[in-house]
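Note sheet for the following structure.
Removed: one protein chain of the complex. Kept in place: all other protein chains.
What follows is chain A.
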Amino acid sequence: MLKINQLVKKYDDNLVLNGVSGDVEAGQVIVVIGPSGGGKSTLLRCLNRLEEPTGGQILFEGTDLMTLSEKELDQIRTKMGMVFQNFNLFPNLTVMDNLRLAPQKVKKESAAEATKQAEALLERVGLSEKADAYVNQLSGGQKQRIAIARALAMSPDVLLFDEPTSALDPEMVGEVLKVMQDLAQEGMTMVVVTHEMGFAREVADEVWFMADSQIVEKGTPEELFDHPQEPRTQQFLAQVLAQ
């Protein structure tokens, strides 16, 4: 579904992605782990060209994203939902309108259609009673669940999660991970950048370990967590698991 080929990203002279490649199959959950500054978030943000890659290729459902015009890119982005570390909900809109805006403006859905779908999604993330609330009336966990619902409102083929629980108070991490876990079980294709090793072990189909601008090692959770091959991976896991 998603093919990443020798992706390169440079900021001035600073090489952030140094020829990263990987495949994401439909229905797969890929969890990207690794030390901060290793390029995980940049990789994720390059996938829908929020960051402009310096080189390489991204094939999404057969389309080369690098060749697309701004307009075509907008169309592709409707199929690639994204969930951000800081939620990035729209504070000028109600929860309901956060969910309805893009379906109505981009997919030209009718108000009734968009409302019906938004209500269903709110129910799914357990926040039906917040439909008319504004963003600043929500807790962090609630915000992130709404953000997931907002991404789902476009019925994307893949969901990209950029450290979705890093900005949350510890007691709210669970409710967000639960929603993500449910999504994975329903067969949603997901690429998740996270520090939640428990989630990676339990939910991932494949774990990518990224460090120093490269994917150092890929494997099933068992392979990567229990039998890491690369010294860099072993070193990272030793540090993380010691905590």
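Keep this in mind: contacts are C-beta pairs under 8 Å (C-beta built on N, C-alpha and C of every residue); 3 or more make two chains touch, one makes a residue touch a chain; residues count from 1.
FYI, contacts and distances are computed from a predicted model.
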Name of the absent chain as recorded in UniProt (options "Amino acid ABC transporter, substrate binding/permease subunit", "histidine kinase", "Threonine/serine exporter family protein" or "Sporulation protein YqfD"): "Amino acid ABC transporter, substrate binding/permease subunit"
Candidate in contact with the missing chain, chosen from A:81, A:164 or A:219: A:81
Option touching the unshown chain, where A:14, A:36, A:67 or A:136 are the choices: A:136
Chain A residues touching the omitted chain (full complex): 48, 50, 70-71, 74-75, 77-78, 80-82, 84, 86, 88-92, 101-102, 105-106, 134, 136-137, 147, 150-151, 154
